[in-house]
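Just dropping this structure here.
Only a single protein chain was left out; the remaining protein chains are all shown in position.
Here the chain labels run A and B in written order, and each chain numbers its own residues starting at 1.
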Amino acid sequence: MVCVEVEHLDKSFGGVAAISDLTFKVQEGIIFSVIGPNGAGKTTLFNLLTGLYRPSGGAIRIKGKDIRGLKPHEIASLGVTRTFQNLQVFMNMTVLENVMVGCHMRSRSGLIAGALRLPSVLREERRVREMAMEALEFCDMADLAGRDADSLAYGLLKKLEIARALAAAPGLLLMDEPAAGLNDTETLMMGRLIERICKRGTTVLLVEHNMGLVMGISHGVLVLNYGRLLAQGSPEEVQRNPEVIAAYLGDEG
Amino acid sequence: MRLAGFYLFALFTGILPVLFPDSYYVTVVGVTICTNVILAVSLNLLMGYAGQISLGHAAFFGLGAYASAILTTRYGLDPWVAMFIGAVLVGIFSLVLSRPILRLKGHYLAMATLGFGIIIHIFFVQMDNLTGGPDGMSGIPVLSLFGIPIDSDLKWYVVMASAMLFSIWLSLNVADSREGRALAAVHGSEAAAQTMGIDTARVKSHVFVLSAVMAAIAGSLFAHQQSFVSPESFSFFFSIELVTMVVLGGLASTFGAVFGAIILSILPEILLVFEDFEVVIYGAILMAMMIFLPQGLFVTLSRRLHCMFASRFQRTK
Partner (left out) sequence: MLDQLLQFLISGITVGSIYALVGLGFAIIYNASDVVNFAQGEFVMIGAMSTVFLVGKEVPYPLAILCGVMITILIGFALEKFAIEPAKDASVVTTIIITIGASIFLRGAALLIWGKDIYGLPPFSGDRPISIGPATILPQNLWVIGGTLLSVIAVKFFFDHTLTGKAILACSFNKKAAYLVGINVRKMLLIAYGLSAALGAVAGILIAPITYTSYDAGVMLGLKGFCAAILGGMGSSMGAVAGGLLLGVLETLGAGFISSGYKDAIAFVIILLVLFFRPSGILGTQEADRV
């Protein structure tokens, strides 16, 4: 089954092309990484996939559904959530509340019912709390549930964002540089966490600079350069590709 | 436990008239305070929780008041029916208004809400065959509850205090509900909220309507309590005062709004002794508090106390 299908995607900002003529497919149930030098258009691609940007041209299909013209929350309701490169944790809430926001799509009580705290709301609150705790436990953060989000260290905030995204029970999770700013041990743990997420049946789309992590856990890799597709394949194939070595890996070696 | 503060405050409100049944400050200023608390709490839902500034909240208060005044005196409707119709009309009106207005941000939103408030105020003044023009309308009938006419200061205190407590309870519940968290999420990071599946326009519009309807009901109660309404009570300045109450106490905290409303309702009473200097001192206090306590008086105080107790607790441990 194909999870994400991108065809001839274009995006330009005031005439400057950030993504041009990009075509690729992601199979369901795998970890798929998008790599490339800074400014290659990786985050732009994520913003297009989640509806925060509108494509200038081309098509994106998620689980067979054309997402053109859909608002971000409508795309989210297809089971797509994400984490952000520059953290977007809700600093005005506790850890648990952050994750409970992740359960938004899995609950339904409205404002009036909530304001009157009807019995149905109480039942749902309990259920949401349980789902949120489950997501926190999955990320080994259950003991931090009551803390204010703004009191957490950077590495924990990154994990909190993941827990929040998982609370939505997504079929597709987009992770924007989950290992940026983490030390080696934390990166290793992050890799394991991503693999466990994938094993749960969630397709993971990963943007990451840490090549060790990418090559270690990915089933497929796509290389972007100046918004264009440079290479695509298994980690081994990509690493052997001379163009990739020249344009990208070569810089590091 | 969640509502411990609320019960404490309810107890306090209940005891006051028992201790001082004849005090001007309880039964007269107290009723004003209750009205202002309802308004501040409703505005805080929008400003504090959802982070959307409104400089026109007095307009909804006024619409509710005039709806009651007009429907009861000109059309002879029962006060409760009039109040209900007023609330529904304001609800529909604010729903229509909410989408275009809440698309705006920052100073543009400030300007739009301000303009809206001024327009409504001008209508109150100009449509004199309906609203009585600048002189206002008098002879608004007495409200009665379970057959008991509410015709004394003390009875009004009971009614308004109950309405106030109910609105505080609502607001506290919202903070702890699905849509309340969604609002806080919109406030925290709109992009992240959207990618969590929150229809930001929708939740913002919901809270805008709730906030407007609460203000309208407060307006209806106000009209019956005063038995007189005039445009003066719903001016731009009153909108500003309401915003000040919310910010003064501390945004995003229900009790902050309550606290701010109490202070700003009592302040003019105290400043009366300064006579001509009243306005100058009021302005100076406003500036000083915002410059030195931008987090709000209540929030700053409660944080300080929290820290103090926390450190003492740790020492004893």
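Methods note: a contact is a pair of C-beta atoms (placed from the backbone, for glycine too) under 8 Å apart; a residue touches a chain by one contact, two chains touch by 3 or more.
Bear in mind that the values here come from a model prediction, so they are computed numbers and not experimental data.
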{"item": "Candidates B:F9, B:F123 or B:F228 - the one touching the absent chain", "value": "B:F123"}
{"item": "Touching the absent chain when the full complex is considered, from B:V28, B:I85, B:L104 or B:L154", "value": "B:L104"}
{"item": "Per the touch definition above, residue among A:G36, A:G51 or A:P170 touching the missing chain", "value": "A:G51"}
{"item": "Residues of chain B in contact with the chain not shown", "value": "47, 53, 55, 100-101, 103-104, 106-108, 110-112, 114-116, 118-119, 122-123, 125-126, 236, 240, 243-244, 247, 251, 276-287, 290-292, 294"}
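Assume only the chains that are shown with their structure count from here on.
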{"item": "Geometric centre distance via CA averages, chain B-chain A, whole Å", "value": "41"}
{"item": "Residues of chain A defined as touching chain B within the complex", "value": "50-52, 71-73, 76-77, 80-82, 84, 88-93, 97, 100-102, 104-105, 107-117, 121, 124-125, 128, 164-165, 168"}
{"item": "Complex contacts: residues of chain B adjacent to chain A", "value": "170-171, 173-174, 176-182, 184-185, 187-189, 191-200, 203, 206-207, 210, 252"}
